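What follows is a single structure, written as structure tokens, with notes after it.
Apart from one protein chain that is not included, each protein chain of the complex appears where it belongs.
By written order: A, B and C. Residues from 1 in each chain.
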Amino acid sequence: MSALLLRDLRLAVRAGGGFGLSLAFFLILAVLVPFGVGPDRERLALIAPGILWVGALLAALLSLDRLFQLDWEDGSLEALATAPLPMEGAVAMKAAAHWLTTGLPLVALSPVLGVLLNLAPAGYVWLPLSLLAGTPALSMIGAFGAALTVGVKRGGLLLSLLVLPLYVPTLIFGAEAARRGAEGLPALPVLLMVAAISLAACAALPFAAAAAIRVSLR
Amino acid sequence: MPDLGHYEMTVLLAWGGTLLALAGLIGQTLWRASEVRRALEAQEARGQSDRGTEKVGGNG
Amino acid sequence: MTDASMTGASMSDALLSAQGLSVARGGVRLLSGVSFELRPGDALVLRGPNGVGKTTLLRTLAGLQPPVAGTVTVCEGGLAYGGHADAVKSALTVTENLDFWAAVHGRSVDVPAALAALDLTHLRDRRAATLSAGQRRRLGLARMVLTGRPVWLLDEPTVSLDKGSVALFATALGAHLTAGGAAILATHIDLGLPDATCLDLAPSDAPTGPGDAFGDAFDDTFDGAFL
Partner (left out) sequence: MSLWEYANPKKFMETTGWLLPWLTALTALTLGGGLVWGFFLTPDADRFGSTVKILYVHVPSAFIAINAWVMMLVTSLIWLVRRHHVSVLAARAAAPVGMVMTLIALFTGAVWGQPMWGTWWAWDPRLTAFLILFLFYLGYLALWAAIENPDTAADLTSVLCLVGSVFAFLSRYAVYFWAQGLHQGASLSVDRAQHVADVYAYPLWLTMAGFVFLFLTLVFVRTRTEIRARRLSALVARERKAA
């Protein structure tokens, strides 16, 4: 299974792999928000954790519809289905590859963008921490959505419609953890909640996603 | 018409919206039911006619 | 799940057997009553007009799709499936593609052998995007050699291959068969395999496929009243 992870990482970094795209999107979003909301530093500080969380969520969503689509089109998915590799494992590795190429860079970039939005000092610890705890869930739930829409032509829009409602708990707890951290309130319990959602998603969703892929391969 | 007092607008709006939505739902349900039913009968008729001897209602 | 090394599989028991198999596509039953047994060294060529269900049958044998009726039993460490698409990643080089599949199948020692079998050694560092259709097809077939699995299921393996490549593929397949493997091919051209048995597929006349439950008419009274 690690071979699949390494292959996907190599593919993502190669030209046209789309590695930098979601990062660029996150950066652009963080730049656009003040244009929309106004340069008032107080107001920006208030909304910084929430906006950065929504930005990270949308950036993760952006690169999800290609997760299985490329393998579906060039026959790799069929070859993987008949390989000795369990499909659940393949899906988990794909989600892990997505997390490593998209989730982690977002976590790393979030403090930098925090500066643009006048994030409170404590936020520079808690925002990346909450994103670190939340992005695995974003990748895994997104992989499940991508598995559902792999057979659908132009499934990208449908994927967003299916996945965004599923993102609500992660977003609420994640953004709340970041906000409380930024305001100096006790944020650990909320952070644990986000981590719990991520762990539960990574434990259970590969089975649902693998089932969806087997159905789509029929 | 009962005297709805101060909140008349609110109550009428809520009830009006609900009845409208229910009417729309029931209407769409019945309309699609008859649509599909007519199309199925046409298809079954076509299925019967070109097979000639098939008994009615048989599963062809 | 250890791979049954080919020579180990005893000559008598079948590598793959299908009994009373019937397959469907999009709710319509294409083939029914397909039965055969595949012994080591056998090659089975599926013949029939386009759309009769060759691909659907191969996919059902590969386990990608459940059969509507009948059973498929495959020996341990079973089969490798080569579909229309060659499962080749354009962004990777030829060796990277094969290294990946070798790692997945746990056989990384055979990559040079697979490359040589399909005469791809001189292309080993070329990015797959720059390969011609024929070369990509040969890379896909090299993956089959790499899996080390006894039963090959090949869907139109020789499409877009020139004369020389077809001969190359035939020799690779011949080597696979003499080593005790077996293969089922859906193809139109004669691969010159001496003892290949042919299976001519005819469309099934049975009623419709999984949609059977909806096959029979209803005699209902209610809607007639006011619809």
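We take it that contacts are C-beta pairs under 8 Å (C-beta built on N, C-alpha and C of every residue); 3 or more make two chains touch, one makes a residue touch a chain.
Values in this document were obtained by computation on a predicted structure and should not be read as measured data.
The shown chains contacted by the absent chain are A, B, C, with contact judged over the whole complex.
Residues of chain C in touch with the missing chain: 26-28, 203, 207-208, 210-211, 213-223, 225. Residues 2-8, 10-11, 13-15, 17-18, 21-22, 24-26, 28-30, 32-33, 36-37, 39-40, 43-44, 46-47, 60 are the ones on chain B that touch the missing chain. Within the complete assembly, residues 144, 148-149, 151-152, 155, 158, 161-162, 164-166, 168-169, 172-173, 176, 197, 205, 208, 211-212, 215-216, 218 of chain A touch the chain that is not shown.
Here is the rule we go by: only the chains that are shown with their structure count from here on.
No other two chains have as many C-beta pairs in contact as A-C. Put simply, the C-alpha centre of chain A and that of chain C have 36 angstrom between them.
Across the complex, chain C meets chain A through its residues 1, 3, 62-66, 79-92, 96, 100-101, 103-106, 140, 143, 147. Considering their complex, residues 3-4, 6-7, 10-11, 14-17, 73-76, 78-85, 217-218 of chain A touch chain C.
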